[in-house]
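Structure first, then comments.
In this view, the complex is presented without one of its protein chains, the others remaining in place.
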Amino acid sequence: MEEFLQQLTNGLAVGGIYALLALGYTMVYGILRLINFAHGDLFTLGAYLGFTLLASLGLSGLASGLLAAGVLILLSMGLVAVAGFLLERVAYRPLRKSDRLSAVVSAMGASIFFQNALMLVYGAKSQVYPDGILPEASLILLGTEVPLTRFLMFAASLALMCLLYWFVNRTRVGAAIRAVAIDQDAARLMGIDVNRIISLVFLIGPALGGAAGVMIGLYYGQITHDMGFTFGLKAFIAAILGGIGNIPGAMLGGMLLGIIEALGAAYISIAWKDAIAFCVLILILIFRPTGLLGERVADKV
Amino acid sequence: MKNSFCRSPVLSVIATAILLLYANPAFAGVIKIGLMAPITGAFASEGQDMQKIVALMVEEINKAGGINGDSIELLVEDDGSTPRSAATAASRLVSKGVPAVIGTYGSAVTEASQDIYDEAGAVQIATGSTAIRLTAKGLKRFFRTCPRDDEQGRVAVTTLSKLEFKHVAILHDNSAYAKGLAEEAKKLIEEGKSASIVFYDALQPGELDYSAILTKIKGVKPDAIFFTGYYPEAGLLLRQMATMKWSVPMLGGDATNNYDLVKIAGQAAAKGYRFISPPMPTDIDSPAAKAFLAAYRAKYNSLPSSIWSVIAGDAFTVLVSAIKAKGTNPSAIAEYMHQGMPAVDGLTGKISFDDKGDRKGDLYRLYEINGKGEFILQKN
Partner (left out) sequence: MNLARYARYRYFPLCLGGVFFAIMASIPWLLNEAGAPGSGIAQLDMLNKIGIYALLALSLNIILGQTGLFHMGHTAFFAVGAYATAILNTMYQWPVFSTLPVAGLLAALFALLVAVPIIRLRGDYLLVVTIGIVEIVRICLTNNIFGITGGANGIFGIARPVIFGLAFSSPRQQYYLIWGFTGITVILFYLLEHSRFGRALNYIKQDELAAAGCGINVARYKLAAFCLGAFWAGMAGTLYAANIRSIEPTSFNFFESVIIFAIVILGGAGSITGVILGAFLLIGLQDVFRDFSSARMLIFGAAMIAMMVFRPQGLLPARRRHYGARRYLGKFPCAVRRQCGAAYNPYAEDEGDCV
């Protein structure tokens, strides 16, 4: 039982990261019906920017480690948001009126571009965050010992998700985002500046990805230029699992995927863990073709 | 008009034509040596380091007057860490007429290029491909300066039993190399009944969180973990074991011989980690190794971070001495390297080859990481 709880926390910690990334996929998809394949690489960019900021600004010298981590996350979020904004302008906006798959291919090109740009700038070797920024204490939760940093990471992703949920559902701008997602033309007629809303989404989604990147760097230490691929794919699957385009769905999907992976590794086989996750995904889609929380919409005639 | 030009396939046809006629003019009066290495892809860090080392050595030799008066031109081709790109890289090198090629890292990647070099009659010296089968094919011009998986498996199992670990967990990463080593070790342990294997599975490289796996291994209470994969995962495992406040001795294969392991794990967590590996240049007491290290430090301001790039340097040293003796005829070079070549002073010790093209002698040593993150050679 203790091992089970331990695996559950392991799964939730990874799931929190998946969920945070899945939100980026889901928001962009909700508005543009575009699978932003470069999202995983924006996450990597965040991790690397955090690394550079840490090295150049000497943030690790700040009195409290947690404060330094917070500042670092916010700064990287801002920078990655700018990158996401530029990405949309250069690679997606010109394709908005054309075939959806063209934008998908453009996104793949952007993914290859970012990944290799990072490799050229930082080298092919993995980079390592300096040690000792975060406190090393641990908590006792439900009888199992959980490192404090792990708990904080989970709490921070949860907080960001709730913030986003509140923003989209309770503010005027959030209402505009939802309006654009439902019908762009109608939204435009209602006086909403659609382009601006899309740009905004491309600021928010990548910012969340950037936050996840820094958290990964702070907690695991090691970052590589190609890690966005694995994490991006997993997060994308999490978004689909929960029902793409749906914000609570992305959170649920992320957590669920993390737990499925951890329990699959623990009780079935580590080597087959990813295959198990994919099988679960396919089964869910066969029985609920729009994901867990996705809404069923009648076919367009 | 402009519009119709853009829309027509003319542009594409021009692009294709450039693509097809693309060929490098030949240079006269120089000796061409090929280096096929993973400059991009999964093993890019190894390949880029290999390129650095071999380029440095070429520069040194050319500065000293070349081989018998001829200067060396190094032709580098990227194998992209995949067999498919390797085949292309090999054809490109062959078409440029190189008599000898150094490379490459992954065994499957090397395998895809072996036939191409063999058919073209070029000498190939692999630098990181430890799969046994590569030299079992009877290719006359294929060599390697790295050891084989079975030797490493043997040394690993001897080490494990010498350290008296009774319950061993074996973890690999499902790559051809790591799985080969894990299977070899498992076989030897089961045959010798020196210990019992309480856990045998693979992790997924590139994932950062291995706590689920560690929790599972912790449940079977091993005396030691033998991890056969690469250094990034080894570093993460050590780090996460420390976070879990679980300490169990861990032994690794030669793919973990990389100073980045300490950076990833942190000095405290890396302390006590052992691995087996060919000796590093810092532990070789030869003038060649010392001079090389000094030159490398002067140029790149660091130490070579991986043993495999150093082994690529060894391949180059061997080639230079063979070309010095026999000229650039590949068959003559190969024959000389098989027999007649006196043991060459390399960066990892003396180098000579048996008739299959494998490197002679026991290469593996045991290393342990001390509290300062240094790799300390263990005396047996």
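Each chain carries a letter (A and B) given by its place in the written order, and its residues are counted from 1.
The rule we apply is simple: a contact is a pair of C-beta atoms (placed from the backbone, for glycine too) under 8 Å apart; a residue touches a chain by one contact, two chains touch by 3 or more.
Since the structure is predicted, the reported quantities are computational estimates derived from the model, not experimental observations.
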Subject >> Given B:Leu139, B:Ala176, B:Val198 or B:Leu377, the one touching the chain that is not displayed >> reply: B:Ala176
**OP:** Write down which of B:Met36, B:Val54 or B:Ala131 is the residue touching the left-out chain.
**Re:** B:Ala131
Subject >> Residue of A:Val128, A:Ile244 or A:Leu293 touching the missing chain in the full complex >> reply: A:Ile244
Subject >> Selected residue (touches chain absent from view) among A:Ile35, A:Val128 or A:Leu263 >> reply: A:Ile35
**OP:** For the chain that's not shown, point to the residue among B:Ile31, B:Met50, B:Leu74 or B:Val94 touching it.
**Re:** B:Val94
Original post:
Which residue among A:Leu5, A:Leu53 or A:Val104 touches the omitted chain?
Top reply: A:Val104
Original post:
What residues on chain B make contact with the chain left out of this view?
Top reply: 4, 7-10, 12, 15-16, 18-24, 26, 39-40, 44, 48, 76-78, 82-84, 87-88, 91-92, 94-97, 107-108, 111-112, 115, 119-120, 131, 133, 174-176, 179-180, 202
Subject >> In chain A, positions touching the absent partner >> reply: 29, 33, 35, 37, 90-91, 94-95, 97-106, 108-117, 119-120, 124, 229, 233, 236-237, 240, 244-245, 271-272, 274-275, 278-279, 281-282, 285-286, 289-291, 294-295, 297, 299-301
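Throughout what follows, only the chains that are shown with their structure count from here on.
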Original post:
In angstrom, rounded to a whole number, how far apart do the mean CA points of chain A and chain B lie?
Top reply: 35
Subject >> Residue ranges of chain B in contact with chain A within the complex >> reply: 40, 42, 44-45, 47-48, 174, 201-204, 206-209, 211-213, 215-216, 219, 232, 235-236, 239, 243-245, 260, 263-266, 305
**OP:** Name, in rising order, each residue of chain A that touches chain B in their complex.
**Re:** 3, 6-7, 10-11, 13-14, 116, 119, 123-126, 128, 131, 138, 145, 147, 149-150, 216, 220-222, 224, 226-227, 229-230, 261-262, 265-266, 269-271, 273-274
